[in-house]
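The complex appears here minus one protein chain, its other protein chains still in place.
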Amino acid sequence: MANDAGGAAAGIGASLLRREDERHLLGRGSFVPDIKLPGTMEVAFVRSPHAHARIRGIAKPAGGERRVFTAADLPRLRPIRVETQAPGAKSPPWPPLATDKVRYVGEAIAACLAPTRAEAEDLAAQITVDYEPLAAVVDAPRDMQGSRHPVHEGWSDNLFSERVFAGGDIEAAARAAEITVRREYRMNRQSGAPLEGRAVLAYRDWRLDEIVIHASTQTPHTLRVAIGEILGIDLRRLRVVAPDVGGGFGPKARLYPEEIILAALALELDQPLRWVEDRTEHLLTAAHSRDHHYQVTAYASRDGRILGIDAEIVVDAGAYGLWPQGPYQEAAMAARCLPGPYAIANYRCRALTVATNKTPMGPYRGVGRPGACFAIERTIDEVARAAGRDPVEVRMLNIVRPEQMPFTSIGGMRFDNGNYPESLRLCAELLDLPGLRSRQRRGEPDGRVIGIGFAVFAEQTAHGAAEFVARGAAIVPGFESCTARILPDGSLVLMVGIQSHGQGLETALSQIAHHELGIDPARIAVRHGDTETSAFGFGTFASRSMVMSGGAVARASRALRDKLNRIGAHLLQCDVAAVRCRDGAVRGPQGSVSIAEIAKVAHLRMDGLPPGVDPLLEAVATYEPAVGTGVFSYATHGAVVAVDPETGFVELLDFAVAEDCGTMINPMLVEGQIRGGVVQGIGTALYEEIPYDEAGQPLAGTLADYLMPGAAEMPAIKIGHLHTPAAATEYGMKGMGEGGAVGPPAAIANAVRDALSALGAEVNETPITPRRVLAAIEQARFRVGGPTG
Amino acid sequence: MTAIRVIVNGAEVIDNVAPRTSLGDWLREGRNLTGTHLACEHGVCGACTVLVDGEPIRACLMLAAAGEGSEVRTIEGFDADPLMMALRDAFHRRHALQCGFCTSGMLITAWDLIRRGKASSAAEIRRGLAGNICRCTGYTNIVAAIAEAATAAEGVGDGE
Partner (left out) sequence: MKAAAFDYVRPRNVAAAVDLLAADKGQAQLLAGGQSLLPLLNLRLASPARLIDISRLPELAMTDEDDATVTLGAGVTHAMIEDRRVPDPSQGLMPHVALGLAYRAVRNRGTLGGSLALADPAAEWPAVLAALEAEIGVVGPNGRRRLSGTNFATGIYATRLAEDEIVTALRIPKLSRAARWGYAKLARKAGAFADALAVAVADPRRGYGRVVLGAANGPPLVMTEAGRALAGTRRDPEQLRRAVETDLDSAADRRFDAYQRRLHRAAAMRAIVQVIQ
């Protein structure tokens, strides 16, 4: 068999070029809005213009009655409800179409159908809703204990949940402290903003008696479960397909009202229905993220050793909890990550998740980590400053050392292995720290000031059942599955439960099968994102797919290999112990038989099978890593900025990442994920924000207001690798999809702080806009020298 | 409805369009040329970039009716173009795409930059890409791929 990919060039560790590329380069990808079905009706939604209001009535235009659907028209729609086992957590019902109340701007009220989207929007514009506006809850820290009109009926406060995380003796740390640093931090609300918005196409297939839903989602299987439950229909009658998906990053790993509504409409109507989210809808209604508020007190010894951290975290989670995990994980994860990769003995953190009249919060690359990293890493820099030491030195002093591994942090994270201090050293080297320091002393010719900042973090990845059970999750995404099928010609199909939307999993998973079976990757197909083709799986999120799905592919491939060996040995007339499956063939002491020949026997010539061996070459395997608490990738991010003290503009001059994600199946893909994540993190740090006014109106509805990082402002991102394979996973892989987005806000804020150190100014809120920089400079001037200083 | 006659990827098309239909919607819904993507419909993201009379434009910010008498070229119309082949090859080898949603617009923008001699350095390429958002790649590899294709095309230019 031709094996043009070659052994080492295609197996584990090879930067095999992507099989996904061709269709996209030719413009022949297939995203949901690209799928055409005759007679499709387009859907536009009537959405609430109020943050909080009672609905007194809805009037449909004459003639439009049968093309406008409200909650009353779709009795099948049951509310979305997140079940949580987390103690004390509240879980309000969320009707997919609002019934008596709306709780955020953009909440869906009615679905309008027409042959084109433009006409559907015309129809939506003719519907009048009679609202009784109510005061909106918009300030989470202020309103969390209660407000005149709580977000949800029957609540005395606006708290989704409140938890305290504690370890050691924080009071003792406070008494022993020689340095006390107190800061408030804020990471503002933003959007995940994949380039493709959400999209749903739903229709009834009469022949198969099912509803087919094409959705731009990261989680087709769990979406099917949820829709089946809410609409009360058998899962056998639902098929969910996620075709090409134009980016996900977390927001597409949740169930949305629109998906349920289109499925319900497809049950009612005999026409395909399509809803394609536009950018304004996306900024308004797709899950928002971040919106973290921190109060951190660090206690340290004179030399900068951290004795304890006392903190409060408030997460503004918006109006409802998104299925399946609800609003709770954000604050809890932040609380557990706040102590960072440091050996800190004493900790107390109150973590509050607050309901407000804003868009529901969902996961976005990094979830609770970027905020926690921002808070702790900014704090470390301030401790260093108070101790009169370099921030790198103080990090070295506190960081978990390799000989302490495995190490359970005071936040309860079990770091498995790695050399954390070395990542810090390597990152400083990639940026040429000494060179930068002398450039800094020389000063810039244009009057700007430069600064260097670092952030170190460890990223829990591929966590299994143990982690999700501990979180009180309703759904425990502890495994992945793979069905591996060799076809009669010897080509291989891997059917997996994850969804690949840019990560290159079609390529990487084929590399694993190639490693196990020796089949040329060009002869391997990877099918994903379709409930019809694969066994159940949870989808792609939480930096899990490569480890989990890769593990399942490895196990299924090995099961196939065993069977190939048995048939091959029989055909070669030798003992099965004497054969090896290599380079696309089973090889015995004398001669070999190709997988294609074996496949032919297994399907078309079963008379050639050994006694007791069934026909077909198919294996279904699941995989869960040996450790349920996750394996930890880690990294140091370093940023170099130039700040213009006259205008507050910040230019990013350089950015470096020194990371360790264990064994890299495909280093090219790993680096692609890192760079993409970093630029998203830079977006959080410098550009992206959805502010709300006091009435609960969101103020960024287009990309003219919602700034996304562009090529012109981004530096080329440097990457250095460390290699510490995980013990608990196949091949020593660790997940790494999210880390890129975790460090940049902290590293950049620290760099800005470093640049402004002579002025004594610091910016403790993201995005770090020119306005905020100038305000910080102004404030520092006021503090130091009085108003005229 | 407005009658239009447009050359699309080399072939003449005669159609009736609702005046409000954008060129982008018409290409996608009317001509099934779904390689042109819409990601903002207000001119910022660049995903919808196509050529009209040889120059890149925003397909979301042009009416199909205004295309009367023009020549439109979409990503599907470059299959035999040597510069586009070089770009596609460089994008593939440099891992310059992930989800692929920005890719059509990126390629056409890059094609135009190289054609106009505006891809001579990484900094110039980055400026030239300012109107094309990629949410996935972080741009580094896109810039490298374009620099490489530019070098191949003209024997000049330096990468990053």
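Each chain carries a letter (A and B) given by its place in the written order, and its residues are counted from 1.
Basically, a contact is a pair of C-beta atoms (placed from the backbone, for glycine too) under 8 Å apart; a residue touches a chain by one contact, two chains touch by 3 or more.
Quick caveat, the model's predicted, so the values are computed rather than measured.
Trainee: From the listed residues A:295, A:594, A:663 or A:702, report the one that touches the chain absent from this view.
Mentor: Of these options, the touching residue for the absent chain is A:702.
Trainee: Decide which residue listed in A:11, A:92, A:710 or A:744 touches the omitted chain of the complex.
Mentor: Reading the full complex, the residue touching the unseen chain is A:710.
Trainee: Just name the one of A:13, A:64, A:79 or A:770 that touches the chain not displayed here.
Mentor: Missing-chain contact among the listed residues: A:770.
Trainee: Out of B:66, B:85 or B:152, which residue would touch the omitted chain in the full complex?
Mentor: Checking the options B:66, B:85 or B:152, the one contacting the hidden chain is B:66.
Trainee: Residues of chain A in contact with the chain that isn't shown?
Mentor: 116-118, 121-122, 125, 278-281, 644, 646-649, 687, 702, 704, 707, 710, 712-713, 769-771, 774-775, 778
Trainee: Residue by residue, what part of chain B touches the chain that was omitted?
Mentor: Against the left-out chain, chain B lists 2, 18-20, 22, 25, 41-43, 46, 49, 52, 55-58, 60-63, 65-66, 68, 109, 112-113, 127-128, 130-132.
Throughout what follows, only the chains that are shown with their structure count from here on.
Trainee: Could you state the distance in Å from the CA-based centre of chain A to that of chain B?
Mentor: Each chain's C-alpha centroid was found; their separation is 29 Å.
Trainee: What does chain B use to touch chain A in their complex?
Mentor: Residues of chain B touching chain A: 18, 20-21, 28-29, 32-42, 44-45, 47, 74-76, 79, 88, 91-93, 95, 97-104, 107, 122, 125-127, 129-143, 160.
Trainee: Which positions of chain A touch chain B when the two form their complex?
Mentor: 17-18, 20-31, 33-34, 36, 116, 118, 193-197, 244-247, 249, 278-279, 501-504, 668-669, 671-672, 674-680, 702-704, 708, 710-712, 714, 716-717, 740
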